[in-house]
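One protein chain omitted, others in place.
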Amino acid sequence: MNYLARILVVLFVSGISCQGIFWLLDSHLQQYNVHKKERLDEIILGHSSFDILLLGSSKTHTGINPYYIDSITGHSSYNLGIEGGRVNEFKIIWDVYLQHHPKPKMLVLSANLFELDLRRGFFNHTQYFPYLENSIISQGLDAYGHRTDVYKTLPFLRMSDYDDYTRNNALKGMMHQTEIQAGDFQYKGFLSNGENTIREPLALPPKEDARISVGSVDLLKGIIERCQKDSIQVILVYLPEYDHRLQNNTPNAAEVLAVLKEVSDKYKIKFFRHDQLELCKRPDLFANAGHLNREGSVVYSKYLATVIKSELSK
Amino acid sequence: MLFNSIEFLIFFPVVTLLYYLLPHKFRWFHLLAASCFFYMFFVPVYILILFFTIIIDYYAGIWIENSEGAVRKRYLMASIIANIGILCVFKYYNFFLDNMVFLFQSLNIPIASEHIPYLSILLPIGLSFHTFQAMSYTIEVYRGNQKAERHFGIYALYVMFYPQLVAGPIERPQNVLHQFHEEHTFKSSNLLAGLRLMLWGFFKKLVIADRIAVYVDAIYDHPDQFGWHNILLAIILFAVQIYCDFSGYSDIALGSAKTMGFDLMKNFDRPFISTNISDFWRRWHISLSSWFNDYLHTPICIAWRDYGQYAIIFGLLVTFFISGLWHGAAWTFIGYGVVHGVALTFEVLTKKTRKKVIKKFNKALYDRLSMLLTFTFLCLSWVIFRADSMSDIGTIYHQLFSFNTTAFQSLVMNSNMVEFGATSFAIAAVMILFMWVVESKVSYSLYELNDRPVADIILSSALLICILSLGVFNHNSFIYFQF
Partner (left out) sequence: MEKNEVLALVNEVFIDALDNEDIKLTEATTANDVEEWDSLSHIQLIVAVEKKFKIRFTSGEIHGFKNVGDMCDAIIAKLG
């Protein structure tokens, strides 16, 4: 066979096969991501009205249940927590939320040690791939080297941007699993965290500084400034962590906390240090050093609701 | 520009297509301009360093050829000093200062650190590679094996040809200079052979090396926090990583040159079937080891050949000390070279004894055991190469041989992450097996075309599909994550 024909056959066969593999992986990934799909549909495409928005990382996502916020404050709330989120992703989620939703009364913004560390892009960028038509989303991804224009024309090239975490989730989708584990539930963007409790010795990642990346503080300020312009009340909250274990594992924790404090002072917003609550000493309320378990989220959400209620009335 | 960047995906087809569209007399200029563009993607002004050495070596070559006797040698020396001088300033100057400071401090001589004239510059990319290739030219002209090149543009292209500019293979003038003069008409066979070799290189780099790197980096960043089983795995995987990374890069270089009809030298030849360390250095980074052999080790041995084996051993130790330093300006790299020099010395001294032992042994068994022993040595020596500091080397060996599991740090934070890591390892394992089968069992060479179109199409498609669906293109893949 002619050599050029061989090249063309290889391109053709590979293109068709990759498109097939992509369909297979993508459809099962969507089946696995039932919870992400529901909340991103609401955040990016929805129009419902909420009064209180909870923005942060997985600590927010699995730690604050809007059910208790709603019932105690008497206002409607929604959980915008993003797994592995940092301020760059918070900013995009906040901008995209405000695109179609009515203005809320209050933003509960999470403060945590690693949210200013932008050494990596989004932790789970592939969850946004079904929403590339939204310009905030596609520009946000492009800024971190994802080629959304190419993905729109040749969908199978999205696979080049999958990581093994995504591939593993697609695989689980094929085995009819979803991201909502047996016994867990979702409610208004919140996902419950299971019933594991802390057992010593506690596994921690290697000791490492939390970098304060160039521009990250400005992103945080940008979120706050936008709220103040639209007269949305903001409070900054350091969510509970077990026994200060993450702070002890992060040599420059004090430095990061000082920066966050400085920001809150500058904009005259309250900064609540909920790592200092009594409940942070109870191993039965935590799934691991940084995350509350299901029981913990109930206890903490009730407490946070009272804080929000008293702040709202001011 | 890196081969695994989106820019190269555009650069490569445009350059190759233009090469064939242009008449022969303009092609050297086209390739030279493209190579400058390729190089200037890193730090543009560094191209001046290249121009400087190119001008010196171009004239040195002509002057050497036109002179006789001692003058020839003087021109050669001038050219070598200029090349090594540039290497020393840009690559070794700060390292030298560090060691002087350390020496003074050890002798209790006070020095003010703010007065030390460190150079705050990035290492020019590929400097060690193209400097060595340029030195090969003047030495070969001196030895009379190569006529001096009169065409300045073509000599510049010899140093700057983009496929091998930043990471080799370190070519010889006899092999490539004449190829720039010859007219390469378009042959679809070259295009196919080249593209296939590039696919193979990208597969090794993106699917295997970059996937394993996530794990290896995590361990080497904090060696004190992991148990011996994690460290053992990282040490073995690093051997696979460095092979896939570097041989993959070389294959992409060879392949992209081949699409335009250029044949570069083979740089790797299944190094992991080596039965001893001398065998290994004939199979690993061949263009560098043969450079050191031809221009450093052999001349030392010849000059002192009356001392018999001592000359060989002295030559080996000197050569591998410098070869270690070539890899990077740090004591870890020097340590890596010295360990290999010592191993080769051992092999020279025991050559006769080993020959006698082989005769009493089952040959197949002996070879297998030798391969295993050689691989073990290589893995342990790469610890020295990869570790971030001399103290990390100690930590890693200590953790490894104390069989200590108490320092065990969980790499993964929850059950979700355990599965994700397992998937990653499973993909890596299957792909390494696939590579091993292809490299050792496939009956035809990946470096030459064949008349088995169906097998060829299946292999090439499989590679392209694996690259697109399993390649690690983004560097977000963290095996563990912070909250």
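Going by the order they are written in, the chains are A and B; count residues from 1 in each one.
One rule holds in what follows: contacts are C-beta pairs under 8 Å (C-beta built on N, C-alpha and C of every residue); 3 or more make two chains touch, one makes a residue touch a chain.
Because the structure is predicted, anything quoted here is derived from the model rather than measured.
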Touching partners, among the displayed chains, of the absent chain: B
Touch with the omitted chain, as defined above, among B:R74, B:R305 or B:R452: B:R305
Contact residue for the chain not shown (choose from B:P44, B:G85 or B:G144): B:G144
Chain B residues touching the omitted chain (full complex): 143-145, 278, 282, 293, 297-299, 301-303, 305-306, 308, 311-312, 348, 352, 355
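FYI, only the chains that are shown with their structure count from here on.
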Centroid distance [mean C-alpha coordinates] between chain B and chain A, Å: 41
Residues of chain B touching chain A in the complex: 6, 188-189, 191-192, 195, 211, 221-222, 225, 409-410, 413-414, 419-420, 422-424, 427, 449, 453, 456-457, 460-461, 464-465, 468-478, 480-483
Residues of chain A that touch chain B when the two form their complex: 1-4, 6-7, 9-11, 13-14, 17-18, 21-22, 25, 57-59, 84, 112-114, 117, 120-123, 125, 145-147, 156-157, 159-165, 167-168, 171-172, 203-208, 210, 246, 287-291
